[in-house]
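Only one protein chain is missing; all other protein chains are in place.
And now, chain A:
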Amino acid sequence: MKTSSGFWAAYARNKGAVFGLLIVAVVIVLALFSGVLFPESPWEMVNAPFLPPMSDGALLGTDTLGRDIAAGIAHGARMSLWIGLVSTGVALLIGVSLGALAGFFGGVVDDAIMRFTELFQTIPNFVLAVVLVAIFTPSSTSIVAAIAIVSWPPLARLARGEFLSLRSREFVQAAITTGQSNLTIIVRQILPNSLSPIIVSASLMVATAILLESSLSFLGLGDPNQMSWGYMVGAARTVIRQAWWMSFFPGLAILLTVLSLNLIGEGLNDALNPKLARKGR
(Lines give C-alpha, C1' and ligand atoms only; values in the text may rest on other atoms or scores of the structure.)
Protein backbone atom coordinates (compact mmCIF):
# COMPACT_ATOMS: atom_id res chain seq x y z
CA MET A 1 0.00 0.00 0.00
CA LYS A 2 2.22 2.71 1.30
CA THR A 3 5.94 3.03 1.08
CA SER A 4 7.68 2.80 4.44
CA SER A 5 8.95 6.39 4.19
CA GLY A 6 5.37 7.56 3.66
CA PHE A 7 4.35 5.63 6.73
CA TRP A 8 7.01 7.27 8.87
CA ALA A 9 6.19 10.70 7.56
CA ALA A 10 2.55 10.18 8.53
CA TYR A 11 3.55 8.80 11.90
CA ALA A 12 6.00 11.61 12.65
CA ARG A 13 3.32 14.20 11.99
CA ASN A 14 1.93 13.28 15.40
CA LYS A 15 4.48 14.77 17.83
CA GLY A 16 3.05 12.94 20.82
CA ALA A 17 3.54 9.63 19.07
CA VAL A 18 7.22 10.39 18.46
CA PHE A 19 7.60 11.28 22.13
CA GLY A 20 5.90 8.01 23.07
CA LEU A 21 8.21 6.06 20.83
CA LEU A 22 11.25 7.71 22.47
CA ILE A 23 10.09 6.86 25.97
CA VAL A 24 9.30 3.28 25.02
CA ALA A 25 12.74 3.03 23.38
CA VAL A 26 14.32 4.18 26.66
CA VAL A 27 12.29 1.61 28.60
CA ILE A 28 13.33 -1.11 26.17
CA VAL A 29 17.00 -0.16 26.49
CA LEU A 30 16.63 -0.12 30.27
CA ALA A 31 15.04 -3.55 30.21
CA LEU A 32 17.68 -5.00 27.88
CA PHE A 33 20.64 -3.63 29.82
CA SER A 34 19.25 -3.93 33.34
CA GLY A 35 21.71 -6.72 34.01
CA VAL A 36 24.63 -4.55 32.90
CA LEU A 37 23.50 -1.36 34.60
CA PHE A 38 22.54 -3.06 37.83
CA PRO A 39 24.38 -6.37 37.99
CA GLU A 40 23.23 -6.97 41.56
CA SER A 41 19.85 -8.62 42.02
CA PRO A 42 17.16 -6.03 42.67
CA TRP A 43 16.10 -8.05 45.71
CA GLU A 44 19.56 -7.59 47.28
CA MET A 45 19.83 -5.23 50.23
CA VAL A 46 22.60 -2.96 49.00
CA ASN A 47 22.29 0.07 51.20
CA ALA A 48 20.73 1.48 54.32
CA PRO A 49 16.91 1.44 54.23
CA PHE A 50 14.87 4.65 53.76
CA LEU A 51 17.58 6.50 51.86
CA PRO A 52 16.03 9.47 50.00
CA PRO A 53 16.74 10.00 46.29
CA MET A 54 20.10 11.42 45.20
CA SER A 55 21.81 9.72 48.11
CA ASP A 56 25.26 8.31 47.71
CA GLY A 57 25.06 5.02 45.79
CA ALA A 58 21.27 5.17 45.43
CA LEU A 59 20.14 7.56 42.73
CA LEU A 60 16.44 7.11 43.40
CA GLY A 61 16.78 6.12 47.03
CA THR A 62 16.24 2.79 48.73
CA ASP A 63 13.15 1.06 50.03
CA THR A 64 12.16 -0.19 53.46
CA LEU A 65 14.65 -3.06 53.25
CA GLY A 66 17.48 -1.09 51.71
CA ARG A 67 16.95 -2.34 48.14
CA ASP A 68 17.96 0.04 45.34
CA ILE A 69 14.85 1.56 43.71
CA ALA A 70 16.67 2.41 40.48
CA ALA A 71 17.70 -1.23 40.14
CA GLY A 72 14.14 -2.27 40.86
CA ILE A 73 12.81 -0.02 38.13
CA ALA A 74 15.32 -1.28 35.57
CA HIS A 75 14.63 -4.92 36.32
CA GLY A 76 10.90 -4.24 36.64
CA ALA A 77 10.93 -2.77 33.12
CA ARG A 78 11.94 -6.16 31.81
CA MET A 79 9.05 -7.85 33.58
CA SER A 80 6.51 -5.22 32.58
CA LEU A 81 7.47 -5.21 28.90
CA TRP A 82 7.68 -8.96 28.74
CA ILE A 83 4.24 -9.40 30.30
CA GLY A 84 2.79 -6.65 28.13
CA LEU A 85 4.11 -8.02 24.86
CA VAL A 86 3.63 -11.72 25.45
CA SER A 87 0.13 -11.43 26.87
CA THR A 88 -0.89 -9.15 24.00
CA GLY A 89 0.58 -11.64 21.56
CA VAL A 90 -1.42 -14.47 23.07
CA ALA A 91 -4.56 -12.33 23.21
CA LEU A 92 -4.05 -11.44 19.53
CA LEU A 93 -3.70 -15.08 18.61
CA ILE A 94 -6.90 -16.08 20.38
CA GLY A 95 -8.90 -12.97 19.54
CA VAL A 96 -8.00 -12.63 15.88
CA SER A 97 -8.42 -16.34 15.12
CA LEU A 98 -11.83 -16.53 16.74
CA GLY A 99 -12.92 -13.19 15.30
CA ALA A 100 -11.74 -14.20 11.84
CA LEU A 101 -13.63 -17.48 11.94
CA ALA A 102 -16.77 -15.80 13.22
CA GLY A 103 -16.65 -13.01 10.65
CA PHE A 104 -15.72 -15.20 7.71
CA PHE A 105 -18.13 -18.06 8.19
CA GLY A 106 -20.99 -16.15 9.79
CA GLY A 107 -24.21 -17.94 10.67
CA VAL A 108 -24.05 -20.60 13.35
CA VAL A 109 -20.26 -20.39 13.71
CA ASP A 110 -20.54 -16.66 14.26
CA ASP A 111 -23.33 -17.07 16.80
CA ALA A 112 -21.47 -19.72 18.75
CA ILE A 113 -18.20 -17.79 18.88
CA MET A 114 -19.82 -14.52 19.75
CA ARG A 115 -21.86 -16.02 22.61
CA PHE A 116 -18.64 -17.56 23.90
CA THR A 117 -16.97 -14.16 23.65
CA GLU A 118 -19.80 -12.48 25.50
CA LEU A 119 -19.38 -14.99 28.30
CA PHE A 120 -15.96 -13.46 28.91
CA GLN A 121 -17.11 -9.92 28.40
CA THR A 122 -19.76 -10.15 31.10
CA ILE A 123 -17.21 -10.92 33.81
CA PRO A 124 -15.21 -7.88 35.00
CA ASN A 125 -11.71 -8.16 33.58
CA PHE A 126 -9.73 -7.55 36.67
CA VAL A 127 -11.78 -9.82 38.92
CA LEU A 128 -11.40 -12.67 36.46
CA ALA A 129 -7.65 -12.05 36.22
CA VAL A 130 -7.31 -12.07 40.02
CA VAL A 131 -9.27 -15.30 40.27
CA LEU A 132 -7.27 -16.99 37.52
CA VAL A 133 -3.90 -16.00 39.00
CA ALA A 134 -5.04 -17.01 42.47
CA ILE A 135 -6.11 -20.43 41.22
CA PHE A 136 -3.01 -21.15 39.17
CA THR A 137 -0.55 -19.77 41.74
CA PRO A 138 1.25 -16.57 40.82
CA SER A 139 4.03 -17.02 38.27
CA SER A 140 4.90 -15.09 35.15
CA THR A 141 3.26 -17.77 33.00
CA SER A 142 0.01 -17.71 34.91
CA ILE A 143 -0.03 -13.91 34.89
CA VAL A 144 0.48 -13.83 31.12
CA ALA A 145 -2.23 -16.43 30.66
CA ALA A 146 -4.66 -14.59 32.92
CA ILE A 147 -4.10 -11.26 31.19
CA ALA A 148 -4.42 -12.82 27.75
CA ILE A 149 -7.63 -14.60 28.70
CA VAL A 150 -9.28 -11.44 29.96
CA SER A 151 -8.18 -9.22 27.09
CA TRP A 152 -8.90 -11.13 23.89
CA PRO A 153 -12.68 -10.49 23.58
CA PRO A 154 -12.43 -6.90 22.26
CA LEU A 155 -9.88 -8.08 19.68
CA ALA A 156 -12.21 -10.86 18.60
CA ARG A 157 -15.04 -8.39 18.15
CA LEU A 158 -12.82 -6.02 16.19
CA ALA A 159 -11.50 -8.76 13.93
CA ARG A 160 -14.98 -10.11 13.38
CA GLY A 161 -16.23 -6.69 12.33
CA GLU A 162 -13.37 -6.27 9.87
CA PHE A 163 -13.85 -9.72 8.43
CA LEU A 164 -17.58 -9.26 8.11
CA SER A 165 -17.19 -6.14 6.04
CA LEU A 166 -14.23 -7.33 3.99
CA ARG A 167 -15.86 -10.70 3.32
CA SER A 168 -18.44 -9.19 1.04
CA ARG A 169 -15.88 -7.11 -0.85
CA GLU A 170 -15.45 -7.95 -4.48
CA PHE A 171 -11.81 -8.96 -4.27
CA VAL A 172 -12.77 -11.65 -1.76
CA GLN A 173 -15.55 -12.85 -4.02
CA ALA A 174 -13.09 -12.89 -6.87
CA ALA A 175 -10.85 -15.10 -4.76
CA ILE A 176 -13.77 -17.45 -4.18
CA THR A 177 -14.58 -17.65 -7.89
CA THR A 178 -10.96 -18.39 -8.71
CA GLY A 179 -11.15 -21.42 -6.45
CA GLN A 180 -8.91 -20.35 -3.58
CA SER A 181 -9.34 -22.24 -0.33
CA ASN A 182 -10.95 -20.68 2.73
CA LEU A 183 -7.67 -20.69 4.60
CA THR A 184 -5.90 -18.88 1.75
CA ILE A 185 -8.69 -16.34 1.57
CA ILE A 186 -8.65 -15.70 5.32
CA VAL A 187 -4.88 -15.47 5.66
CA ARG A 188 -3.81 -13.96 2.35
CA GLN A 189 -6.78 -11.90 1.18
CA ILE A 190 -8.65 -10.62 4.20
CA LEU A 191 -6.17 -10.59 7.08
CA PRO A 192 -3.64 -8.17 5.56
CA ASN A 193 -6.46 -5.72 4.87
CA SER A 194 -7.83 -5.88 8.40
CA LEU A 195 -4.51 -5.45 10.15
CA SER A 196 -4.38 -1.67 10.66
CA PRO A 197 -7.12 -1.37 13.29
CA ILE A 198 -5.93 -4.59 14.91
CA ILE A 199 -2.37 -3.29 15.21
CA VAL A 200 -3.62 -0.05 16.70
CA SER A 201 -5.74 -1.74 19.32
CA ALA A 202 -2.96 -4.22 20.07
CA SER A 203 -0.58 -1.37 20.83
CA LEU A 204 -3.11 0.00 23.29
CA MET A 205 -3.57 -3.45 24.73
CA VAL A 206 0.13 -3.67 25.64
CA ALA A 207 -0.45 -0.65 27.84
CA THR A 208 -3.53 -2.20 29.45
CA ALA A 209 -1.63 -5.43 30.05
CA ILE A 210 1.18 -3.57 31.82
CA LEU A 211 -1.39 -1.86 34.01
CA LEU A 212 -3.10 -5.15 34.76
CA GLU A 213 0.18 -6.77 35.72
CA SER A 214 1.03 -3.83 37.97
CA SER A 215 -2.35 -4.06 39.63
CA LEU A 216 -1.93 -7.78 40.18
CA SER A 217 1.50 -7.36 41.74
CA PHE A 218 0.22 -4.45 43.78
CA LEU A 219 -2.21 -6.91 45.33
CA GLY A 220 0.64 -9.29 45.95
CA LEU A 221 -0.32 -11.62 43.10
CA GLY A 222 2.84 -10.93 41.11
CA ASP A 223 5.54 -13.47 40.30
CA PRO A 224 7.46 -13.71 43.61
CA ASN A 225 10.74 -14.22 41.76
CA GLN A 226 10.48 -11.19 39.51
CA MET A 227 10.85 -7.58 40.54
CA SER A 228 8.00 -5.55 39.11
CA TRP A 229 6.76 -1.97 39.22
CA GLY A 230 3.40 -2.89 40.62
CA TYR A 231 5.01 -4.87 43.44
CA MET A 232 7.22 -1.90 44.31
CA VAL A 233 4.27 0.47 44.55
CA GLY A 234 2.30 -2.09 46.52
CA ALA A 235 5.12 -2.77 48.98
CA ALA A 236 5.74 0.92 49.58
CA ARG A 237 2.13 1.96 50.04
CA THR A 238 2.28 1.59 53.84
CA VAL A 239 5.11 4.11 54.13
CA ILE A 240 3.93 6.51 51.47
CA ARG A 241 3.81 9.44 53.92
CA GLN A 242 7.32 8.90 55.24
CA ALA A 243 9.02 7.85 51.99
CA TRP A 244 7.18 9.17 48.92
CA TRP A 245 9.95 8.16 46.52
CA MET A 246 9.46 4.44 47.06
CA SER A 247 6.08 4.47 45.34
CA PHE A 248 6.57 7.64 43.27
CA PHE A 249 9.32 6.41 40.93
CA PRO A 250 7.83 3.03 40.02
CA GLY A 251 4.47 4.79 39.69
CA LEU A 252 6.05 7.33 37.34
CA ALA A 253 7.58 4.50 35.32
CA ILE A 254 4.14 2.88 34.93
CA LEU A 255 2.53 6.19 34.03
CA LEU A 256 5.13 7.12 31.41
CA THR A 257 5.22 3.70 29.78
CA VAL A 258 1.46 3.35 29.58
CA LEU A 259 1.05 6.90 28.36
CA SER A 260 3.74 6.39 25.71
CA LEU A 261 2.14 3.19 24.48
CA ASN A 262 -1.17 5.00 24.17
CA LEU A 263 0.50 7.80 22.25
CA ILE A 264 2.10 5.25 19.95
CA GLY A 265 -1.30 3.67 19.40
CA GLU A 266 -2.72 7.01 18.42
CA GLY A 267 0.21 7.70 16.10
CA LEU A 268 -0.21 4.32 14.46
CA ASN A 269 -3.88 5.05 14.02
CA ASP A 270 -3.06 8.31 12.27
CA ALA A 271 -0.49 6.67 10.05
CA LEU A 272 -2.50 3.57 9.20
CA ASN A 273 -5.90 5.19 8.80
CA PRO A 274 -4.99 8.56 7.31
CA LYS A 275 -8.54 9.34 6.28
CA LEU A 276 -9.85 9.15 9.82
CA ALA A 277 -6.93 11.07 11.25
CA ARG A 278 -7.29 14.16 9.12
CA LYS A 279 -10.60 15.05 10.64
CA GLY A 280 -10.43 17.79 13.21
CA ARG A 281 -6.75 18.40 12.79
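Note that in this section contacts are C-beta pairs under 8 Å (C-beta built on N, C-alpha and C of every residue); 3 or more make two chains touch, one makes a residue touch a chain; residues count from 1.
In this text, contacts and distances are computed from a predicted model.
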Hidden chain of the complex, named as in its UniProt record, picked from "Peptide/nickel transport system ATP-binding protein", "3-oxoacyl-(Acyl-carrier-protein) synthase", "Cytochrome c" or "protein-glutamate methylesterase": "Peptide/nickel transport system ATP-binding protein"
Candidate in contact with the missing chain, chosen from A:Ala48, A:Leu93 or A:Ala174: A:Ala174
Touching the absent chain when the full complex is considered, from A:Asn47, A:Ser87, A:Gln189 or A:Ser228: A:Gln189
Chain A residues that touch the omitted chain in the full complex: 1, 169-171, 173-181, 184, 188-189, 192-193
